[in-house]
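Before I ask anything, here is the structure I am working with.
One chain of protein is taken out of this complex; the other chains stay put.
The first chain written gets the first letter, and so on, giving A, B and C; residue counts start at 1 in each chain.
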Amino acid sequence: MIAKLVKNPNAAKVDELLARLSEMGVKGQLIQGGAAMVIAIIGDTTKVDQDFLHAQDIIEDVTRIQEPYKLACRKIHPTDTVVTVGGTAKIGGDNFAMSAGPCSVESREQLCTIAESVKASGATVLRGGAFKPRTSPYAFQGMRDAGIDLLVEAKRQTGLPIVTEIMDISQLPLFDEVDMIQVGARNMQNFELLKELGRLRRPILLKRGLCATLDELLMSAEYIMAGGNTQVVLCERGIRTFETATRNTLDLSCVPVLKQRTHLPVIIDPSHATGKSAYVAPLALAAAAIGADGLIIEVHNNPACAVCDGPQSLTPAAFDPLAGQIRAILPSAYRY
Amino acid sequence: MIAKLVKNPNAAKVDELLARLSEMGVKGQLIQGGAAMVIAIIGDTTKVDQDFLHAQDIIEDVTRIQEPYKLACRKIHPTDTVVTVGGTAKIGGDNFAMSAGPCSVESREQLCTIAESVKASGATVLRGGAFKPRTSPYAFQGMRDAGIDLLVEAKRQTGLPIVTEIMDISQLPLFDEVDMIQVGARNMQNFELLKELGRLRRPILLKRGLCATLDELLMSAEYIMAGGNTQVVLCERGIRTFETATRNTLDLSCVPVLKQRTHLPVIIDPSHATGKSAYVAPLALAAAAIGADGLIIEVHNNPACAVCDGPQSLTPAAFDPLAGQIRAILPSAYRY
Amino acid sequence: MIAKLVKNPNAAKVDELLARLSEMGVKGQLIQGGAAMVIAIIGDTTKVDQDFLHAQDIIEDVTRIQEPYKLACRKIHPTDTVVTVGGTAKIGGDNFAMSAGPCSVESREQLCTIAESVKASGATVLRGGAFKPRTSPYAFQGMRDAGIDLLVEAKRQTGLPIVTEIMDISQLPLFDEVDMIQVGARNMQNFELLKELGRLRRPILLKRGLCATLDELLMSAEYIMAGGNTQVVLCERGIRTFETATRNTLDLSCVPVLKQRTHLPVIIDPSHATGKSAYVAPLALAAAAIGADGLIIEVHNNPACAVCDGPQSLTPAAFDPLAGQIRAILPSAYRY
Partner (left out) sequence: MIAKLVKNPNAAKVDELLARLSEMGVKGQLIQGGAAMVIAIIGDTTKVDQDFLHAQDIIEDVTRIQEPYKLACRKIHPTDTVVTVGGTAKIGGDNFAMSAGPCSVESREQLCTIAESVKASGATVLRGGAFKPRTSPYAFQGMRDAGIDLLVEAKRQTGLPIVTEIMDISQLPLFDEVDMIQVGARNMQNFELLKELGRLRRPILLKRGLCATLDELLMSAEYIMAGGNTQVVLCERGIRTFETATRNTLDLSCVPVLKQRTHLPVIIDPSHATGKSAYVAPLALAAAAIGADGLIIEVHNNPACAVCDGPQSLTPAAFDPLAGQIRAILPSAYRY
């Protein structure tokens, strides 16, 4: 950690700060630069609160050198984490996972039709929303409990493990048979929920918030991991920018960046990122080419009648050839 | 609502869509423009899901003309809402409210010292964090239950009503004596929490999310109001941009925009927006000049030792003259 | 074009506006919606200034339905434009172009070594900067005239056509032997320069501005095309967001969006977008998979000693296998 001092800092305050750092178990080393004086703080600086330094009036600026996350950090844990969902679908390392399914669970028939179809096309995980975060209180809020029941039924019928979103701690008892629990973009920093999920020993699919940096995403993963649950899958689903042609801007460069910083698997959601089905296939292919560990794609048997997010859903007839193209683009060791 | 059709749309599908709109209780009127054909949808379009339209392959684009919120909409409810906090502090209409206090509650002594001091300077509401949303799981998470107890004690001692943040529905029973419940920026779209708060009949301070548009903020207010709780105070606390000189970018233009769109009061939090105490006073004055209904400012008796957000806290000695300057700048009818 | 009227608009002013529209050669059709009244403006609305409508006090909001660009619009010109650079390199349609070379031209030896090497790896265009836009006035500003001379020499030696950036109209006489003239991101809306380039009949490589929308990029292309120069190649090089892990955020979804909106070719610059060589290869592969018409990649024989942008440059040894991988990922008809 590097703390830049103000011009002509009070010498007594500098000494006091150095003594204070020493008490914290780290060492402050004073360095006189050309135009500025800095204190290099040496030792395990995760114990040092950046805010504490910023609040000292002799300090102008603070730069963290060490990563603020440990359990998620590749430098400390160099081996790729492989997450296994429901005993069958592996994500990470050399394993590519394909999740597919409707945005919302609407009915037994709808869900089972889609589940059978995406399984036949090669999907390894079934997705489907039971609790739906909607911008408007007047919009369909999901089938809720009944939706979870239908997902569990579809899982029994097809053998596909299931992933679905939790929106509040109080819903957790309903998720006993859910193989991977999704934390949506809007809850990426719902820290109470993250801590609760850290107590589980089940895979968590953690979506990046709409305006979260990659380091913040890793800190949210760290919240879950700090509780002992190390099965975290990261998911990029588009960030908010000034561009309006797509709903959000898919930040595919997150894949090489995250691969460098963490050992956790990274998957891509092109459906929510773009909001338009015509853009899903090209972005899915790009995600496969860039080295993502998986995809999560919305598929609906009748997008024009979907209760939610129809515009971004592929038909089974469009998903099937896409799944083949994706397999063809993956490095051979990696094909699922 | 205006739906733009694709070039050469299938005529049968257009007829089908018009029939479908009719079933929904709205009327679709076909208009042939110069290069494009549009359908103008007439009637109460809050019932029409934009997604449903987007998912039709004959539709290229959809524009909503009517506001998607009703209870929060000034066109429908032209009179300013005045929210009363704890029987004494009014916000909105001609009433300006000054909230002040520490970022985190740290101890009885700290809180009471600050509370007495800000009261003497003219604050009308005491703020203080008991549950703290922190990016790192290793950072101080707040005094939690014990912090709420101290706030209630400070309220009894000073007579100032209190505002503090809730982070999860399960904490609600602890908030019985809290006069105004704050929803933090990260929970602005925690819809389950919003619905729960809609069942209360107590003021809610709703902070704008870091990348939320003003219409999304109003939709979150609508979630609370749809439950019957109309005492919502909106708060701007900075949005995320590419600029790094301040923690976030305070969007002061939100005040005239929101005043036009809604009857709800709007207050400004310059402390979180900038993250640096040196910038708090100028932005607080600007907020008063632009017509905000109140301010929420962090004050700490010893910022250099604060457990959290010390860098953005004013000392009581700095807050006192600022409070005076703010009063001087307010329109006279409005001075608190 | 749809103009939404304010609540209870002055009837005389509405009539006046309808008459005024009629004079402009378009027709205004009044539609009474549920809660709002709109005027649908029918005819060739490219003549109608959106600002003019916004400035009328009876109008609350205006939505353009028709695209504001014509020459660049795929609806009007459905066939892919194929741009030929220097008689040999084709971009667009089924043609993929690979541009490569150093960020800055530094010396005859440096440039020729790199040029021969990238040619051997399959590059079809040589890039190199002679005029360099640098944030700091104290940084190396490029070899300027002498740099252009060296590029022309390298072109003669290798047969590769050249692309290099122009920064001001006054430099144009120096560009006589430059096969494709680049307009950098910072000049995307240097309208006087665009108009001047519109008078040429040579390919222009137009880079997207750091905070330009895709429609603004197309409007800048329209500026060039309006002058009669239709050989415009669009280039995405990253947009500015709040993320700091990469220099900018590469918006790969621009490829399917632009392909839908325009017939002009679209190429990707992963070097400037990320600013880090480690991320160039994965993003280049993603760009090939998503259907871009080409790539522009920085290659330097000794990145550690480059005068500019060394951190994002690949060595020839890294570029060569990448070029092979890119060819393998391209649709077969498209392989260059």
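Rule of thumb we're sticking to: a contact is a pair of C-beta atoms (placed from the backbone, for glycine too) under 8 Å apart; a residue touches a chain by one contact, two chains touch by 3 or more.
The structure presented is a predicted model; accordingly, all values stated were derived computationally and were not measured.
In the complete complex, the hidden chain is touched by one of C:Lys7, C:Arg134 or C:Arg199, namely C:Arg134. Listed residues C:Ser99, C:Asn190, C:Thr230 or C:Thr246: the one in touch with the omitted chain is C:Asn190.
When you scan C:Thr79, C:Ser170 or C:Ser332 for touch with the missing chain, the hit is C:Ser170. Only one of A:Gln182, A:Thr213, A:Thr241 or A:Gln312 touches the chain withheld from this view, namely A:Thr241. Even with one chain removed from view, chain C keeps its contact list with that chain: residues 46, 49, 51-52, 54-57, 68, 131, 133-141, 167-171, 186-187, 189-195, 210-211, 216, 219, 222-223, 226, 240, 276, 303-311, 313.
By the touch criterion stated above, the residues of chain B touching the omitted chain are 211, 213-215, 239, 241-246, 249-257, 260-261, 273-274, 278-279, 282-283, 285-291, 329. Where chain A meets the missing chain, the touching residues are 1-2, 4, 7, 26, 29, 31-36, 38, 40-45, 61, 63, 65-66, 75, 240-242.
Keep in mind that, in the parts below, only the chains that are shown with their structure count from here on.
Chain A and chain B have centres, each the mean of its CA atoms, that are 26 Å apart.
Chain B and chain C have centres, each the mean of its CA atoms, that are 39 Å apart. Chain C has residues 241-242 in contact with two or more other chains.
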